[in-house]
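Please read the structure below before turning to the comments.
In this view, the complex is presented without one of its protein chains, the others remaining in place.
The letters A and B name the chains in turn, as written, and every chain counts its residues from 1.
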Amino acid sequence: MSKSSTVTLRENPVQEVISAKAGGLTIHGETIIVETDQRIELVDLTNRVMEFVRQFNIREGIVSLWSMHTTCTLFINEFQTALLTDIKRFLEQVVARDAEWMHNDPEHSDCDRMNADSHLRALLLGHSLTLQVSGGEVVLGQWQRILMAELDGPRARSLRVQLFGVS
Amino acid sequence: MSKSSTVTLRENPVQEVISAKAGGLTIHGETIIVETDQRIELVDLTNRVMEFVRQFNIREGIVSLWSMHTTCTLFINEFQTALLTDIKRFLEQVVARDAEWMHNDPEHSDCDRMNADSHLRALLLGHSLTLQVSGGEVVLGQWQRILMAELDGPRARSLRVQLFGVS
Partner (left out) sequence: MSKSSTVTLRENPVQEVISAKAGGLTIHGETIIVETDQRIELVDLTNRVMEFVRQFNIREGIVSLWSMHTTCTLFINEFQTALLTDIKRFLEQVVARDAEWMHNDPEHSDCDRMNADSHLRALLLGHSLTLQVSGGEVVLGQWQRILMAELDGPRARSLRVQLFGVS
């Protein structure tokens, strides 16, 4: 029984920027970096994603956002200081940081970040969003914001954005 | 520190109905409305989504469902009266409505709906589904139903459906 985690290996690393076109369909992928300052932090990425999509001439399609990390997640909710405090408090309540998690026990785990809570909170939020693009813009309701939850910061986090559609 | 939530603005509103075609690929988007009667209510959208997909001649592709609201979510589960009661009870247990959430406190929040619980329950369920289409129909298992969770009703809710594929 290994104390280590399995590493995921691609034959080639993901390209920073890549585009493909075929028969009127355009696919464009990019990696973006988000810096965080706290252990648990909620970052509003809405404007950044909306601006990313607007620069391409993709009228109808989808845009996929993917966190490249296990302890950094993406989700939709309202962006209000009071509510963000409630979300953090809820995550801290539903998964206790100081319970006796095996992932935090050197006898069973070679991870020295002691971040079992971060992994378990990530289960609840998910690591990706697949949004619609219509009329050249991301489809979102009036109060919907694209939020990133840093669950084990501070760190520099990589997100991959892939736009897929027709112009 | 603002008591208000950030508003999401597109340059143009989402079109009620829109289609695009390029090189054999068809993309079709529509807004559908679902009326709810209770504060927490689970609505089975499966037949409506299946009929929506069947009217287009899209053989292979995907269909995206997107709730345009922060307190109205989409998920997959079984549709049985007893189980729906259990799901509602679980949501009420895992997030207490009457805890001292800051989003419900007029000192910190200008939201008068007192619906912190709705926002927190929505975190757990998610706001969208991206389903496969094959043979002209949605791919679902025998007991899988496409369910909408109204978490702060009654209201009229908007969902956007986008079908994406080849005929």
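Following the convention adopted for this analysis, a contact is a pair of C-beta atoms (placed from the backbone, for glycine too) under 8 Å apart; a residue touches a chain by one contact, two chains touch by 3 or more.
Keep in mind the model is a prediction, meaning the values are calculated, not measured.
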Hidden partner chain, touching residue among A:R54, A:R89 or A:H103: A:H103
Residues of subunit A (touch criterion as defined above) contacting the omitted chain: 1-8, 10-12, 14-15, 18-25, 27, 29, 62, 64, 66-70, 94-95, 101-103, 105, 108-109, 111, 116, 119-120, 122-124, 126-128, 130, 158, 160, 162, 164
Footprint left on subunit B by the chain that the document does not show: 22-25, 44, 46, 50, 54, 59-62, 75-83, 85-87, 90, 94, 124-126, 129-132, 134-135, 137-145, 165-167
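Just so it is clear, only the chains that are shown with their structure count from here on.
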Subunit A-subunit B separation of Cα centroids, rounded to whole Å: 20
